[in-house]
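Note that one protein chain of the assembly has been removed; the remaining protein chains are unaltered in position.
Going by the order they are written in, the chains are A, B, C and D; count residues from 1 in each one.
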Amino acid sequence: MSARKWLARPELGVVAAVVAAWLFFAVTAGDSGFLTLSGTASYLAIAAELGILAAPVALLMIAGEFDLSIGSTMAASGMTIALCTTELGWPLWAGIAAAAALAACVGLANGFIVTRTRLPSFIVTLGTLFILAGGTIGTTRLITGRTQVGGLEEAGGFGTAQKLFAGQIGPFSITLLWWLGLTALATWVLVRTRPGNWIFAVGGAPDAARRLGIPVDRVKILLFMTTALAACLVATFQTVQFRGTDVLRGTGKELEAILAAVLGGTLLTGGRGSVVGAACGALLFGMVQQGIVFSGVDSDWYKVFLGAVLILAVLLNSSVQMRAAEARR
Amino acid sequence: MSARKWLARPELGVVAAVVAAWLFFAVTAGDSGFLTLSGTASYLAIAAELGILAAPVALLMIAGEFDLSIGSTMAASGMTIALCTTELGWPLWAGIAAAAALAACVGLANGFIVTRTRLPSFIVTLGTLFILAGGTIGTTRLITGRTQVGGLEEAGGFGTAQKLFAGQIGPFSITLLWWLGLTALATWVLVRTRPGNWIFAVGGAPDAARRLGIPVDRVKILLFMTTALAACLVATFQTVQFRGTDVLRGTGKELEAILAAVLGGTLLTGGRGSVVGAACGALLFGMVQQGIVFSGVDSDWYKVFLGAVLILAVLLNSSVQMRAAEARR
Amino acid sequence: GRGERASATTRDSSVRAHFAVVTHGQASDPFWSVVKNGIDQAAKDMGVKVTYQAPQTFDMVAMSRLIDAEVARKPSGLIVSVPDPSALARSLLAARDAGIPVISINAGGAEARKMGALLHIGQSEYDAGKAGGERMAKEGVRHAICVNHEVGNISQDERCRGFLDALEKVGGKGRVLAVNATSPTDTQQKIMAALTPDVDGIFTLGPPGVHPALAGLRQANRLGTVKVATFDLSPDVLAAVRDGQITFAIDQQQYLQGYLSVVLLAQYTRHGLLPAAEAIPTGPSFVTKENAAAVIDASKKGIR
Amino acid sequence: MRVYASEILCVLGDNGAGKSTLIKTLSGVHPPDEGRLLVDGEPVRFSSPRDALARGIATVYQDLAMVPMLSVVRNFFLGAEPTRGVWPLRRLDLREAEEVVRAELKRMGIELRDMSAPVSALSGGQRQALAIARAIHFGARVLVLDEPTSALGVKQAGIVLRYVMEARTRGCGVILITHNPHHAHMVGDRFTILSRGRCEGTFTKAEISRDELVRRMAGGEELEQLQHELRAS
Partner (left out) sequence: MRVYASEILCVLGDNGAGKSTLIKTLSGVHPPDEGRLLVDGEPVRFSSPRDALARGIATVYQDLAMVPMLSVVRNFFLGAEPTRGVWPLRRLDLREAEEVVRAELKRMGIELRDMSAPVSALSGGQRQALAIARAIHFGARVLVLDEPTSALGVKQAGIVLRYVMEARTRGCGVILITHNPHHAHMVGDRFTILSRGRCEGTFTKAEISRDELVRRMAGGEELEQLQHELRAS
């Protein structure tokens, strides 16, 4: 690819913002561990989980829909794993399979309702969010009388699962590998396959897509299932690593994932976006979050910095893009 | 207006949903106080505050922008009133004026950043949300060492303010009158004045609006200021009525207001919507929320019902609209 | 006054009594989950009907509206937590004026009594935090992190405030670390980022903080050298206390707050009986290595 | 109304006569309220444009059915992308696609600097040419064109008309909607005139002269008066 084409990439801005944030924290918090290996590992671990959610969320948003239910899908999936293993005595892998099946059903239901009724997905998935969150709380308390379930390490197959979902490679979490792999896969699907082409069309001009014979509804349903399965995967990471789960796991992750996607240049109105951008958005978010802690800002003022750094990052992002657009002409 | 025109109104669906929700709770929770005057007053009080937020939020959404910062604007405004009166010893009215000035500045800043940088308002106002929320916590703790401030009743002018902002008319809260008045005003502005026409154009076809000489940026900035001032007004209600405030007041109100607007038929992508619809959306939300409490559903399962009723209401809403659209032809 | 009102409410005791509970914490919160278990058990034991309500977030306005709705349903008794007396005053006075007997639990105390509450069952969060701080100080901790998973929630803020005050008294210092209760990964990484070499103690406000704290220490190889203590119990917490990873856990015995409030309200509405005390303290009690194993079973059942 | 293979049916009518609506019914966007649709003599009911495409009916809509933010190449092949490799490694064959598009556009006399530029950067006429090239490329049996020449210059319009005739030669049926009776008469075999949603009759080329066609479209005498006025002023 020529230099001009690289300049035209939508991710350029967010990459610049990531570099700027890194430099900022390297200067302000460099001596308190931000630059160490374990410091780097700490924000990468946050970015990895968020990034795994943000990739399918970006695809869904490019196709013009939202999924607000991924946070509570995480809670429901994690609790399914925990309950199946501790209460029913299933091996861990069976629990994970059950959770994945549940997540797939949730995604299917979301997609089905959205495409059939043409209701805004914002509302439909908000409804699913409530139903799943409430269902998780109600079921868990009914069965265990508590809101936390632990003791997963006694389940069969925990050892292998731990290596796969919660292992460490040096100081780095294995989720990093998952993140890289899934980002590469999602990027490939988006820019190099037919379904990827359709995703852009479905979000950019739904009527045109329909007239050209693209199975708009099927594309959307599959994307809703993908976001739900990604939520289940992240829930699996957390449940295995922390050997248990609670009913509030994942609350608010949906907004973080949307934020990461938008930071990475995905349009809220659909039709444009990139998976690599979403990954960079997740990295930026994780770096800012951890960087503030490293720089020792008082908890009371934490959010002020988060907000300010966010706005500055996006400003930098957009000004770089504008420069690039001018250079292109 | 003819019957055909009434059928064509976008609010028809949400009105039907409100009626259905009322009937549902009248049957399931009628004997436990839902139908009493005080029961009615209790959901109307919730709907009134939400509705006052939802009206300007609907206008802003019609113009194609979001404001996620109204929740923390509420916290900041309320705390400004409380700190000015209890710490600085100002009379209550001066505190309210200071809060309004703060809110206007927040709105101005939001609007200015969004229109100047062309960044998505979702991100910009999320940044403002963090900054304001953190700033409120930090400042309050710095000054008072606590997160709650009370004792407003000792401030000068509290009596009149209480009549105006927190009075009762029989069992009903005076905020109901404010709601009705502001909804009528916003409706009039939207459908009967030039700026109202511009709001639709700005959201529906921004390029066309710009080419026709509509001051797109000014319209948006004013709308951001309106949402912030509405947040300040609601914060004033709450601060005066509860004689104090805390730093978390208003958290999540931004999403409830957007939800109310969308329930009332406002498009997330801008260009279409109605203030009366948003008011009905707020009424529906308040009624459902309180109705579930009246029907004595266990709190473990509360959210399941909330989600289910939401989806059902929107389904009814859209099917009524479809019928109406068919009848029109 | 008390006797009169009692006789007024005993009259309709032939109908099945209905109590309403409104607190500032949802049953999805592990702490309040135990409170609710106590309530549900007492409802079964006493043969009364109890509903439990709480706002979605720490929201005093929403909470007062919930109390209003419950008062409109005319319950035979009301159990409330009162974290912000001035904000809830109007609703509580309305309950009193409607002749509904009120018991405050968890938070409230004297302030709630002024607004007509018959009795308070619970502990002072500040005092409990302070007791925790004193005990940590005794263990030799001087530089501590107070992990707050709900900044702005007055109960949690008070716990950290008491803890830090106690630590300061012995010349130590501490820092509040705000974390996200719903994401253990984020919480763990944040704790690790705040874990500078001089830190020798971590005080968490509940299980959402303590598991990530342990995982972080394990990963940083400082498990054992950094002392960990926490509020509130769970089977995992107790196992960690038993194994010596956690120095102690502060228990409010909040099950009693739920259980006793319903029992006492039932006795009061039926027979006009009421303990001759203004407050029944339920905590703080400390769970340490010695007694941890004994309460694990209770914790598994959601009683502790 | 009928279209046979190897013939061009022109549909003419006033603005708002229902031409675009008719097209949308034919191509499966809207289901018809009444009336039947016969393909090869058997009645069909298209439930989606995909069905119509599968029957070999390709359409150029008046609003072109383009995705503004996608590139020229991707728009051209949208819904029928060429792929290579086998699942799960099946991927777009972008190089081949680009060559096809470049060739097709060149045949229409249009050369683009950058095939990966988004369609929104093209001029109105370039966009229309792209849509037509796409339909012709994929139009297996019936080609439906809604005002294909309206945004085109004389040269491109001429090229499009030549294409239309080429399609007929290849045995394809063409439904051409146009406002330009000159164009219509030049290439059409039969002519259907629509007015306010009703069919006003179908004529073969032998039955109707160009002037008659112009007059009918313009609403009879009115036009003559107009032309008179225009000359006079």
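Following the convention adopted for this analysis, a residue touches a chain if its C-beta (ideal position, glycine included) is under 8 Å from a C-beta of that chain, and two chains touch if they have at least 3 such contacts.
This structure is a prediction, so every number in the text was calculated from the model and none was measured.
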item: For the chain not depicted, the shown chains it touches; value: B, D
item: Touch criterion as defined above, residue of D:G28, D:P49, D:G79 or D:P181 at the omitted chain; value: D:P181
item: Omitted-chain contact residue, chosen from B:A205, B:L255 or B:L312; value: B:A205
item: Residue touching the undisplayed chain, where the options are D:S27, D:S48, D:S71 or D:Q126; value: D:Q126
item: Contacts of chain D with the absent chain, listed as residue ranges; value: 13-17, 19-20, 62-63, 110, 122-126, 129, 147, 150-159, 161-162, 165, 169, 179, 181, 186-187, 214, 217-219, 222-223, 226-227, 229-230, 233
item: Footprint left on chain B by the chain that the document does not show; value: 188, 192-194, 196-198, 200-201, 204-205, 207-215, 271-272
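The working rule: only the chains that are shown with their structure count from here on.
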item: Centre-to-centre distance between chain D and chain C (centres being mean Cα positions), rounded to whole Å; value: 72
item: Distance between the centres, which are taken as Cα means, of chain B and chain A, whole angstrom; value: 29
item: Residue list for chain B, restricted to those that touch at least two other chains; value: 137, 298, 300, 302
